[in-house]
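With one protein chain withheld, the remaining protein chains of the complex are depicted in position.
Chains: A, B and C, in written order; residue numbering restarts at 1 for each.
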Amino acid sequence: MNLSLVDVGFWLCAVVSVVAGALVFYVDSMARATYALAVSFVAVGVALLLMGQAYMGVIVILMMVMEMAVMAVYMVMFMGMNPALMPMSMVHSHRSSIAAGVGTFLLLGAGAVLVPWPTRRGAPTGDVTSALGEAIMESHMIVMIAMGPVMVATIVAGVVLSSHRTRYDRLGDDLDRRPADDPQPGGVGR
Amino acid sequence: MASLLFLLVASFGIVLALRVLARWTAVSASPFEVEPWLSGHPPTEHALSRYHARWYTASVVFLAFDVEMLFMYPWAIVVGHLGPGAVVEMFGFLLMLLLAVAWARREGAFRWA
Amino acid sequence: MADSLPLVYVVPVMVGLAVVSLSVAGLSSALEARDRGLSVGSGLTLPLRETARLMRQRPRRTVSADRLLWRSASSAVIPLAVLIVAFVPLGAHALVDHPLGLVWINALDVVAWAVMWLLGWGVNSVTGLVGGYRFLALALGYELPLMFALTAPAIAAGSLNLAEISATQDGLWFVVWTPVAFVAYCWGVLGFSVRPPMDPGAGSDVNGGILAELAAVDRLLVLAGRYALLVAGSAAAVPLFLGGGAGPLLPGWGWVLIKTILVSGLLVLAGRRLPTLRPDKLLELGWVVVLPLVVAQDLVVSVIAVATN
Partner (left out) sequence: MTLETVLLVASALIAVGVYGALSQQVVVMVMMGLELMINGVILAAGGLWWFLAPDPSGQVLLLVVIAAMTVEMAMGFAVATLLHRQAGHDMTDMAAELHG
């Protein structure tokens, strides 16, 4: 068996991503849990790089590090207790969850090994990134068109859910109070 | 990729070397354990229990908006030869998002609340 | 990636980054010294003396600090700057000549989010944590304009490779017709290197914020790393907006070096002239003024790119 550098890199990424992923639910500190998940994502990003998907690899690293940085804030603010000082167990139905996890692995793993995968058809184009750019602009334009409303809906729903003061609290019943009444002044128009 | 890996190792190596060197040059290598500086007050709680971020809504808007960067980079390198259609599509998409941002602004999403 | 520079060039690049960072730090403290009526010379040598002092200082740690994350964060600032510089072409080629160099630079500047917040978190001090949160709040404001600013040169050049982007600016630098993107980019550089005026996260009103309680070699690594990040960000601006290694007489790397020094010097000067920008003031400004402006800049660039193609 000849092991190439790519194989070594892949196995390294594989071990790091799974171990870091498991650490998320093992460590006591919320910051450590979040950043363990970030490490897991970075390892998967590197694995994508090794599989000839440079853009996907880099963008996974970019997006996930950014999102985990925000995630850490939510973890710290909303966990309601302080595991940085005291070890905690915030787990319920531990045994059945482990059983579910193991079952999932056996099922998916068996599928991965036993399914007779077809052989590769086609080869990657020279420039995967620009092929992707052309795909989202031409043959798969529908994805872009669908994603716009989805993101607008996410922004609107997210703001509605997460803010406890609406425009009527800020601008008055007739929406004509200027400057707006905010707990803390700032921003544009002050 | 190999040179990137090499640089990663080399730069962390330099940092490690500085840390090791500092053990030699410092007046004492054993760390001095102190309480955090609080104008002389003794800390009575953990640091995180005294502060609350005030920009949750802004971070939600940010996360929703930054999805667009996924599409922006592949688009950027092909727009030149795809022509006006690609420009119209992308900026229509962005305009929609900016309208959502303007709406979020009226709801006070970018204010401390 | 066959075009990457040979690995021996790592040494001069790292030495260059260190020397330029020290010089920029010297400029900054010399200006500070002049404003305080001290001798400019003492300001110029302050970074060297500070280095010696911090290497001599006894290390400190706070009670129940998260030492793993704190140490990891303070160790990561300098490597982050080195990796950004690795993608910057010194003339025709970079240390790492990747087809997606631009996206890499964006990904690396995002890593600063994690590093700076962890610096504030790890110390287990309320002032440090407040600094970390301030940094993140500021990052929410500057990051999207920075991303759109990075896109402008990519659209104009039709490439995400920094060497190709700098080669496209034959005769006309992108800064001339993408000034908004350039300013937004510089704003982002000041943001991720936590330099004034984008440094409320390290403000003196919160006892140094993310720098609180850092001492000895930990403090040295972070303070030096902040200057290195500023220099690395300025170096990345050179192929993006300032024509890369283009210039008379000198070889490509010489011009990259000169332009890098000029940009980082200008950013230090600007930082001394402007008041500290607070996240609560800046968040909305970034979203409803700067972001649409940068998007409009991208629109102009892409219309020109389509028209000239």
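Here is the rule we use: contacts are C-beta pairs under 8 Å (C-beta built on N, C-alpha and C of every residue); 3 or more make two chains touch, one makes a residue touch a chain.
Computed from a predicted structure; not experimentally measured.
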Visible contact partners (per top-of-document touch definition) of the missing chain: A, B
Interface residues of chain A (partner: the chain not displayed): 6-7, 10-11, 14, 17-18, 21-22, 24-25, 33-34, 37, 40-41, 44, 47-48, 50-53, 55-56, 59-60, 63, 67, 70-71, 74-75, 77-80, 90-94, 96-98, 100-102, 104-105, 108-109, 111-113, 117-118, 120-125, 128, 131-132, 134-136, 139-140, 143, 147, 150-151, 154-155, 157-162, 164, 183-184
Chain B residues that touch the omitted chain in the full complex: 52, 54, 56-57, 59-60, 63-64, 66-67, 70-71, 113
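In the analysis below, only the chains that are shown with their structure count from here on.
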Centrality ranking, top chain (CA atoms only): B
Interchain centroid distance [CA atoms averaged], chain A/chain C, Å: 26
Interchain centroid distance [CA atoms averaged], chain A/chain B, Å: 14
Residue numbers of chain C (touch at least two other chains): 98, 100, 103, 106, 124, 133, 136, 143, 160, 280, 283-284, 288
Residues of chain B whose C-beta touches two or more other chains: 1, 46, 48, 53-54, 59, 61-62, 65-66, 69, 73, 76-79, 82, 86, 90, 101, 110-112
Chain C-facing residues of chain B, complex: 1, 3-4, 6-8, 10-12, 14-16, 18-19, 21-22, 25-38, 43, 46-48, 50-51, 53-55, 58-59, 61-62, 65-66, 69, 72-73, 76-84, 86-87, 90-91, 94, 98, 101-102, 105, 110-112
Of chain C, residues touching chain B in the complex: 1, 4, 7, 10, 14, 55-63, 75, 78-79, 82-83, 86, 95-96, 98, 100, 102-103, 106, 123-130, 133, 136-137, 140, 143-144, 147-148, 151, 154-155, 158-160, 207, 212-213, 216-217, 220-221, 279-280, 283-284, 287-288, 291-292, 295, 299, 302-303, 305-306, 309
Residue numbers on chain A that touch chain B, as the complex places them: 5, 49, 55, 59, 62-63, 66-67, 70, 73-74, 76-77, 82, 84-85, 129-130, 132-134, 136-138, 141, 144-145, 147-149, 151-152, 154-156, 158-167, 169-171, 180, 182-184, 186-187
